[in-house]
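Below is a structure I'd like to ask you about.
All protein chains of the complex are present and in place, except for one that has been dropped.
Here is chain A:
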Amino acid sequence: MHFLVANEILYCIEDYCIKAFCKLRTSRSSLTEDRSKMASIRCFLRSGKSAVSVVLRREFSKTSPAAVQVNVRDALNQAMDEELERDEKVFLLGEEVAQYDGAYKVSRGLWKKYGDKRIIDTPITEMGFAGIAVGAAFAGLRPICEFMTWNFSMQAIDQVINSAAKTYYMSAGAQPVPIVFRGPNGSSAGVAAQHSQCFAAWYGHCPGLKVVSPWNSEDARGLLKAAIRDNNPVVFLENELMYGVPFDLSEEVMHKDFVLPIGKAKVERQGTHITLVSHSRCVGFCLDAAAVLAKEGVECEVVNLRTIRPLDVETIEASVMKTGHLVTVEGGWPQYGVGAEICARIMEGPAFNYLDAPAVRVTGVDIPMPYAKILEDHSVPQIKDIIFTVKKVLNM
């Protein structure tokens, strides 16, 4: 409850701030500062309360509620547990989700708590069980369908796209499909080509799907709860290498009704010189690169997409209009990828006129993932690649 009241207060403060900034606009201020303030106003107006609350937490001192350390795996586990408890119609199916506690232990303890009816082990038949999950959603249940990795979703992709994504449209609104498909996406460590593909671009291509790609525990928790509560098919792309990474979560985030809006990006780090846009594990790399660059006086603004589709173009535009420079960072392949889409949208929108240099993408190398460690390390974007690119774009 306190979370909701706090937001009311934040809205009032937002109003005050806009008026204050507008007054400041007329006084002597540099172009960059002006841009920053205008962008902030735009941020307030467009990005919704999470952006507001982030900015305001920086500028007003506020006692932070007691934080608890939760890794991404546990955040996902708790999110599912709470949603299973909240709504009887929610259930989980997939390979090894029940008695094995989950191939990556994400569903640990759930079978013990909820039993066979709600946590269902399936045979290794993705096309079949994905279809069964979609059919259950047709008939009013709220399935969470786990793919052990998103690579195996290719066996079932017809059910995800043709049976889930398109049905609400084809039926002119008669048949909603409240389903979540989730599982680890993208490269892992040493699992080689067939187990390392990123599907953000593939699923992000399709209307009728929401595609979500969390980075940290707060993202994982809030977005999974939102996905389960959403009445539409959601593709939830996790990352195996993030499962064990702990993050501090505030009391507010740990509330059982904490949800994050699907379709809203988050500015993880404010900056002025260049915008880095990323999703999933690469957000962490961007923040690391930003820390290194800060020592050289380059302040990077890091945008965590959180959602691939619908893409939060407004947040990216506001940031680019402030910094004038854009670099996208992703683990997936470059051709027809997430970064390509972001660049195209920036070209077509108002932010293009603010670019001082072409937008550039940092991506996975355009090859099937090799096995040997040295080769694998050079197949994915590294922090040094991000730093190198930033400097190139800034002509340093």
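FYI, contacts are C-beta pairs under 8 Å (C-beta built on N, C-alpha and C of every residue); 3 or more make two chains touch, one makes a residue touch a chain; residues count from 1.
Rule of thumb we're sticking to: contacts and distances are computed from a predicted model.
Asks: One chain isn't displayed here; going by UniProt, is it "ATP synthase subunit epsilon, mitochondrial", "Centromere protein L", "Pyruvate dehydrogenase E1 component subunit alpha" or "Replication protein A 14 kDa subunit B-like"?
Replies: "Pyruvate dehydrogenase E1 component subunit alpha"
Asks: One chain is left out of this view; which of A:Ser163, A:Ser187, A:Asn239 or A:Thr363 touches it in the full complex?
Replies: Only one listed residue reaches the unshown chain, and that is A:Ser163.
Asks: For the chain that got dropped from the picture, name the residues of chain A it touches.
Replies: The list for chain A reads 91, 117, 120, 122-123, 125, 127-141, 143, 158-159, 162-163, 167-178, 207-208, 210, 231-232, 263, 310, 348-349.
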